[in-house]
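Reading through the structure tokens given below for one structure.
Complex shown without one protein chain; remaining protein chains in place.
Chain naming follows the written order as A and B, and within any one chain the residues start at number 1.
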Amino acid sequence: MSTSPALWLAGTAVGLALISALLSLLTGKATRLLRIVVMPLFAAAGLVALAAGLTAMLSGGVSTAELPMGLPWLHWHVRLDALSGFFFCVVGVVSFAVGIYASGYIRGFEGGRDSLPALGGFGGLFLAAMLTVLLADDAFMFMVAWEVMSLSSYFLVAFHHEHAANRSAAFLYLLMAHVGGLAILLSYGILATFGHGFGFEAMRGAELSFGWASAAFVLAFIGFGMKAGLVPLHAWLPLAHPVAPSHISALMSGVMLKVAVYGFIRVLFDLIGQFHWQWGIVVLTVGSISALMGVLYALMQHDLKRLLAYHSVENLGIIFMGLGLSILFLSEGHQIIGAVAFIAALYHSMNHALFKSLLFMGAGAILHSANERDMEKMGGLLRRMPWTGLFFLVGCISISALPPFNGFVSEWLTFQSALQVWQLDSGVLRSVVPIAAAALALTGALAAACFVKVYGIAFLGRARSRAVRRARPAPLTMQVGQGILAALCLLLGVLPTTFIALINIVPQQVLGHGLAQATAHGWLWLTPVSEQTASYGAPLIAVLLIVALVIGLWLMGRGVLRVRRCDAWDCGFAPPNAGMQYTASGFAQPIRRVFGMLFHIEEGVESLPDGRRRHFLRVKDRAWELFYLPIARLIEQSARRVALLQSGNVRIYLGWSFATLLFLLWVVT
Amino acid sequence: MTPAHLPLLQQVLLVLAAMTLLTSFVLLQQARLVAAIHAFAWQGVLVAAMTLIVAVSENHPHLYFSAVLTFSMKALLIPWMLHRLVRRLELDRHIEQLARPSLVIMAAVALVIFSYWLVLPIVQHGLEFTRNIVAVSLAVVLIGLLMMVVRRQAVAQVLGFMSMENGLFLAAVSATSGMPLIVELGIAFDVLVAMVLFGVFFFQIRESIDSLDVDNLNRLTESREDT
């Protein structure tokens, strides 16, 4: 047993998060304290967690400890290895930015009816629980922390509980989280039975047959997939994430989903430790469908936060596509390509945490300044909130996977690993993987379309409502929080080789070997497989783009590039007004029509009570009618069957109890 | 062994096989009947050309005859008959869109992969290069069948049937260098007779239910219940 600095730092981070939660509950009416003490503490917890993660990855060792807590015969074990360290960084960096951002953001709630101490308290608890999940080294501690994470986030989702819709969203979230938790528990159960112990160390040694390993895999995939919002288990996500306060949405979408990814990697790659191509195909298929459906449904939304939530479904789909490819290649013995796909998935986890939190913060800033979530009422915000607009643009470019920002690097890596499919022996796999890659290409292009829509409608053009026309720039702390993440998006996009060299330790520890050749040609070149196969010189592209921009700005500053302002031309029609602009639904109409069969569209003209008529358009999630309603109906039917037992007669109940007692006695003997 | 090691004729054969597959896809999703008949004719041309190449490269003289027969039947005679039929039935401007074109195409792609998977053991067995074409011919057969399932228009269904026959013939040519001449003649004659019978049937169907949409045939059962 060794306690390393990394582990100390990790413990400190958890402690700081808990202290911030406690302090928050103590503040009571003094909500200013929340802003100047609790949120900075939250940010500090994030920073320390980041430091712990970095230390763990840089030291390259594994540090474990046993805590004098938990059950008498089963003390809690903690362990910090490179994988946990990486996800510590993900959680830490976002929490740091969120902490800074939130101290400005929660000002909007001051004087409202909402209980701010609860917000801070559950927020701190949420962070502490997430970090504890990452630290856990036995199934018991993992499950406890996991459930605390689910519960505390439930209270955060239900924060604005005065709306019935929010309450039902939160309840659905709780329900799904529990079903998922059950699946995870069963998966651990299988591993524990064969490994003779609840510690992860014992589970690693479990000798599983293919059937039992597959059962454990399927249960873990369902459990963690539910938390990660994979289609068709995603229905709670677009309902629950948007209704929480924006900085919590950022944490949930950006970070909590990554904890689910961590859990899946931990169980499959580390604990089960065997790979079969059938699993790879399952994960790849579910990932592709999630990615595609997520982005298509996102395109149909015009509530900004719900749109972002659907994009989380898409991005988690992309992450799981990377994991699926990794399983596929590892099962066929192609270690290097497996590592490329694995790194792609990790990289995308980090990227998604950064840009999704950034975008949610942007949505929060709009909510803060203009009290508006409906994109159809926005417009022209870039001129009202220039810094938020700039950072939001960075987020949009990153999530659309465009160079030279970070989203492109991870999607490029995913493509590169898919392109190595010619190395596989099986022709069937060789023809299935390109189709999945084509789905990824379509997803990327549709995501770009979606964010052209978001940015074009919300930040460009003209304001479509009075509140938006008068929006004021967000407070400084909110801008700083966004700025940090935006800078990191650019940094990870420009220096991918350096970052990959840093996280290379994760596949080294988990898979047994890293990706030496990716970084072999210096920091300028990223060559995942070999120099001849594919290369990407991100710094050069970025430098050239920036040079062009700087020259342009310099010329503009010198007054060489002057422009004259005039009315918009618009083909010489009457001067356009705000109502003549394209709307968000109008922008998405061609795509809605082309992919019409995937949506449940209700469109028509309805009569209003006052006799006027109005066009309506509702796009509903097909998953409900195809997946959830049948299950709900099934449960209701079986419940009715069970209800037959409920005759109301006390003697019959006693009879049941008697029969049970007899049965148990028989079992015991 | 990759295509680079094959003689030129056999490279051409591969290209033709791939294009045959393409014509199958075109047949499957072509909405206009006349264009579909043209695609079918092109498929006949390709099959005849492949037969010719196999005849030249493997030196089977009787395949020359098969090639000529295929060309005259599949590329000229039957398309011409179909064309005439369509004109007489006044269907030459008929357009029938598939309900879910992308789904059908994906199903067809899955069929190609499936037939490749089926043929895989055979390919590993014998190492003749023509065996790879067996996968394509099987795919052509299956796509023809799929076409008969998804198309509602009777003429289009006949096209699917005929293209199945193309696939079978291709399989025979590539796997066993063709069937015995007498069988081949018999099949050709059968197809021709079938074509004539189909023509007669079309008129009969049209007269009795006033449409060539085979879904309308469903009503026949219901009318029995009525009586």
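Everything that follows uses one rule, which is that a contact is a pair of C-beta atoms (placed from the backbone, for glycine too) under 8 Å apart; a residue touches a chain by one contact, two chains touch by 3 or more.
In the analysis below, contacts and distances are computed from a predicted model.
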### Task
Match the chain absent from this complex view to the correct UniProt protein name in "Methionine ABC transporter ATP-binding protein", "Chemotaxis protein CheW", "Formate hydrogenlyase" or "Phosphate transport system permease protein PstA".
"Formate hydrogenlyase"
### Task
Have a look at A:Ile397, A:Ala518 or A:Val619 and name the one touching the chain we're not showing.
A:Ile397
### Query
Quick one: which of A:Arg107, A:His276 or A:Arg430 touches the chain that's been left out?
A:Arg430
## Note on the structure
Missing-chain contact, candidates A:Ala548, A:Leu617, A:Ala632 or A:Leu661, resolves to A:Ala548
#### Entry: Selected residue (touches chain absent from view) among A:Trp76, A:Trp525 or A:Phe599
A:Trp525
### Query
Taking the full complex into account, what residues of chain A touch the chain not shown?
379-380, 382-383, 393, 397, 400-403, 408, 412, 415-416, 419, 421-422, 427, 430-431, 434-435, 437-442, 444-446, 448-449, 451-453, 455-457, 459-462, 525, 531-537, 540-541, 544-545, 548-549, 552, 556, 561-571, 576, 578, 580-582, 586-591, 593-594
### Query
Contacts of chain B with the missing chain: which residues?
1-4, 6, 8, 11-12, 14-15, 17-19, 21-22, 25, 101-102, 105, 109, 112-113, 116, 120, 123-124, 127, 129, 132-133, 135-136, 139
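The rule is simple: only the chains that are shown with their structure count from here on.
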### Query
When the centre of a chain is set as the mean of its C-alpha atoms, what distance in Å lies between chain A and chain B?
49
### Summary
Per the touch rule, the chain B residues reaching chain A in their complex are 100, 109, 113, 116-117, 120
## Note on the structure
Listed in rising order, chain A residues that touch chain B in their complex are 427-428, 431-432, 435, 597
